[in-house]
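Shown here is a partial selection of chains from the complex, left in place.
Going by the order they are written in, the chains are A and B; count residues from 1 in each one.
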Amino acid sequence: MEVITIKTSRKTQFLDITDLVQKAIPENKSGICVVYVPHTTAGVIVNEGADPDVQRDILNIFDKLAPEDFHYYHIEGNSPGHVKSTLTGPSVVLIVEKGKLVLGTWQRIFFGEYDGPRTRKIYVKFIEG
Amino acid sequence: MEVITIKTSRKTQFLDITDLVQKAIPENKSGICVVYVPHTTAGVIVNEGADPDVQRDILNIFDKLAPEDFHYYHIEGNSPGHVKSTLTGPSVVLIVEKGKLVLGTWQRIFFGEYDGPRTRKIYVKFIEG
C-alpha cells in the first residue's frame, strides 16, 4: 500500500491527483487499483479535468444538496462535509493495464476536499490480476 | 479487460447491461469484477430491474438534484450530466462465484446515461481470488 500526502487550500475543492496515483502503480503490471481516502469529510471522484468550471459546477450543486444553513445536529459545523463524503464515497477502483491507469479521454482522478484546508492522506493499493 | 460497446437512445436513461457484463466473465472462475465507464457524463449503478418505474423515479430525482436551469459555469450545457456522473461514480465492483455474478434477487446492473444519446464504452475487468 502506497501513502500519498497532499495539502488542500480551500474549504471545498477538487484536487487533481491523477499523476500522484499513476506514480504509485508498479511498472508494467496489470490489475486493479484502489484509491482510498481515510477521512470522513473528504472523498475521491473521477470526472472531467479539462475545464475547471466542471469542478466548480459540481461543488456548487454539492453546496445546494448539503447546504451550510440546514438544521444539523452534529455540533462541529462540518456536517455538509460528512454528507458530501458519503455521497462521493471513500474510494474509487480503477483498472490498470501494463502499469498505466485506464482512464477515459476526459477523465481525471480528484481528491474531494469538503472541510479544508487540511493536510490529507490517500492510500493506493494495487492488486495484480 | 473486456470492452463492451453500447448505444443509448435518450438524453438520460438507465440501460440494463447485466447480461453483457455476465458474458464478459470467464467461465467457472471466482473472484471480483470491476465494471468501469470511461465517460464523464455517464456512470454505473446497481438497482431494481423488475419495474421500469423505479429507474424513471431515480432519473426524475436526479433531475431535481442537478436541474437543467441551475447557474452553471461550464458552457457546454452538460453540467447536470457531470454532476450525476459524480454522484453515481464511474464503476461498481461485483462478486463472482464460479463464473456467475452474485447479485441480489432484484438487482440488475445499469449503465447510467446522463448526456445522450451516444455510443458508449464499458470496461469489464475480472480479478480471480
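Couple of notes before you dig in:
The definition used in the following text is that contacts are C-beta pairs under 8 Å (C-beta built on N, C-alpha and C of every residue); 3 or more make two chains touch, one makes a residue touch a chain.
Just so you know, these numbers come straight off a predicted model, no measurement behind them.
This structure file shows 2 copies of a single chain, while the whole complex it describes contains 3 copies.
As a convention for this text, only the chains that are shown with their structure count from here on.
Remark: chain A and chain B have CA centroids separated by 20 Å (rounded to whole angstrom). Note for the complex: chain B touches chain A at residues 1, 31, 34, 36-40, 65-66, 70-76, 79, 82-83, 85-87, 89-91, 93, 121, 123, 125-129. Within the complex, the chain A residues that touch chain B are 31-32, 45-48, 51, 53-54, 56-58, 60-61, 64-65, 87-89, 92-95, 97, 102-107, 127, 129.
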